[in-house]
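One chain of protein is taken out of this complex; the other chains stay put.
Let's turn to subunit A:
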Amino acid sequence: MDAAIKFKDLQWRYEHRTNFALKGINLEIIKNDFIGVVGANEHGKTTLVSAICGLIPHSYNGIYKGSVEVFGKKVFDSDALELATNVGFVFSDPEAQFTAMTVEEELAFGLENMGFEHAKIKERIDWAAETTLIQDLLDKSPYDISGGQKQRVAIACVLAMNPPIIIMDEPTSMIDPLGKNLIFDILRRLKKAGEHTLIVVEHNVEQLAPLADKMLLMYEGLVDRYLPTREFYSDSNYLQDRGVLAPESTEFVQWLISEKALPASINLPLDLAGGIETTRQALKRR
């Protein structure tokens, strides 16, 4: 399988810090996989994804050792345009990424940088707006809409550029529950389309886990665990020790297993529906 991203012993220390934020990352992310990134705060999640989109080392000062390759080209040697063409980045604070005066302009900005013509820009804007349900916001100021709408606009900006890799850094951290559902609906659609490598840093594992092909745990600047999602959550105690919770349905079924109410061989559920179904089948068997 083709690797979209390859980390080779990447180490990174921010300027004026004594410790390395990344302490030797070796990682391969397969094209079109959906990766969920979890971990406690200050353990290197954002730094890891910043190293993929090139903010590290191009926008921050520090010590950079090892390499990251995106589709075979080193991030260190790529410029902003090359990187933006391959990697889209959605920041946790949507307002922090707005630079234009209307939503439409905001969406057009990246496409103009990529050198598209008017007709193509229009087509891409319409598609991204439709995918993220922001068609009626195009004429508005991006500062004059709700938090959830802002985040959808931020996602639309990245989608419009249609990069093969899309990174979202805690995209739901600043929005209400309904807004969160909409963001995960968009992620679900993107996953279904299967045309993008998606890397999502997120604390909301209840909604992230059912979507992710693989989960990655960052701990003390290292990739502590990188496994297919079910396998990743097979040891909740281990994750808890590292400040990460498993989805509640997974924990519930694991508790039933520990109480010998269910066989250990059972497929761990990752969402509520899966949890109910697993429990129902187990009860039937009894």
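Quick note on the criterion: contacts are C-beta pairs under 8 Å (C-beta built on N, C-alpha and C of every residue); 3 or more make two chains touch, one makes a residue touch a chain; residues count from 1.
Assume contacts and distances are computed from a predicted model.
Chosen from "Regulator of SigK", "Energy-coupling factor transporter transmembrane protein EcfT", "Putative spermidine/putrescine transport system permease protein" or "Fe-S cluster assembly ATP-binding protein", the protein name that UniProt gives for the omitted chain reads "Energy-coupling factor transporter transmembrane protein EcfT". In the complete assembly, the contact with the undisplayed chain comes from A:D79, out of A:D2, A:E15, A:D79 or A:E259.
Listed residues A:I5, A:L22 or A:C53: the one in touch with the omitted chain is A:C53. Considering A:G36, A:G110 or A:P247, the position touching the chain not shown turns out to be A:G110 (whole complex). Of the listed positions A:Q97, A:T197 or A:T250, the one in contact with the omitted chain in the full complex is A:Q97. Here the missing chain is touched by one residue of A:A128, A:C157 or A:V244, and it is A:C157. Contact between subunit A and the absent chain runs through residues 53-55, 58-59, 79-85, 88-89, 91, 93, 96-102, 104-105, 108-118, 121-122, 136-141, 143-144, 157, 161.
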